[in-house]
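My questions all concern the structure below.
As you look at this complex, bear in mind that one protein chain is not there, while each of the others sits in place.
Moving on, here comes chain A:
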Amino acid sequence: MAEILVLVDHVDGEVKKVTFELLTLARAYGDAAAVWVGPGYEGAKDKLAEYGAGKVYVAADEELTSYVVAPKVELLAQLVADKSPAAVFVAATGEGKEIAGRLAVRTESGVLTDVVGLQEGFVGEHSIFGGAIVTHAKVTKGTPIIAVRPNSAAAEASPSTPEEEQVSVTLSDAAKGARVVEKVVQEKGERPELTEAAIVVSGGRGVGGADNFKLIEELADSLGAAVGASRAATDAGWYPHTFQVGQTGKTVSPQLYIAVGISGAIQHRAGMQTSKTIVAINKDAEAPIFELVDYGVVGDLFQVAPQLTEEINKRK
């Protein structure tokens, strides 16, 4: 079987769960070959083996992460040329999609972004127009380049002993145009990562202030959930922007999404509409979020949310 390249999504050596989902998908359609870029591979190799990477291409050169996107693309393009993979999978994050797009240009290949499911022949499923329509699309030219959303497939362990190959690329001057002079990693804390979490609890303008976000955090912690926020809450500075859910924030697709004090504007819905089960707490019975919910409570969040937290903790 042909190799499928999976670009490992990691922050300073810590591998994101979506990578294991991609490796699992790759194994279904070919031989999973992970591509590691940047320092930190040694600490992560066991994890890649656990999820069935048959091969790992390791490009440890720090220079590859010192410029915006382009170096990773040049490395991947070289691997596509050398190894003739059947497809390339990346995570459909902001940067992942940019990598996919540039790589498509470079390799003259078609690209699918935001794929939420995959079928034989690399037919990708998309959920478009706020979840109203489901499409299936495929690449007809070049090497299929597919950006898959986190939580689109279940990660299944399948231990392997990957063969490692050190790889490197000579960067073009063009790839060194936008230098990253500082990386600022914002506090991540103990909670699960927002796009990967099985449960997300988000707070909006109704929460009323930064201090009150502790109500949201307590509810999230009772469920082992990640915390999210609407743009109203991030713009007000109540919660960092990295937690924004929506059109211009993160797209989440958890098993359970709880919206607290969020009206459900179209731009917010764009980031959470594909959640499996949706619950909302809002004092306004007319709030559009209630059009989406499986369960809604019309009431004051300062009453309902703490009571819900207490009740969940009691039942554990």
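Here, a contact is a pair of C-beta atoms (placed from the backbone, for glycine too) under 8 Å apart; a residue touches a chain by one contact, two chains touch by 3 or more; residues count from 1.
Rule of thumb we're sticking to: contacts and distances are computed from a predicted model.
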When you check the chain that is not on display against UniProt, which of "Electron transfer flavoprotein subunit beta", "Transketolase", "ABC-2 type transport system permease protein" or "Sulfate ABC transporter ATP-binding protein" does it turn out to be? "Electron transfer flavoprotein subunit beta"
Option touching the unshown chain, where A:60, A:171 or A:312 are the choices: A:312
Determine and list the chain A residues touching the chain excluded from the picture. 11, 68-70, 73, 93-95, 97-102, 104-106, 108-114, 123, 127-142, 174, 177-186, 188, 195, 199, 223, 231, 235, 240-242, 247-248, 250, 255-256, 266-267, 270, 277-279, 281, 285, 290, 292-300, 303-312, 315-316
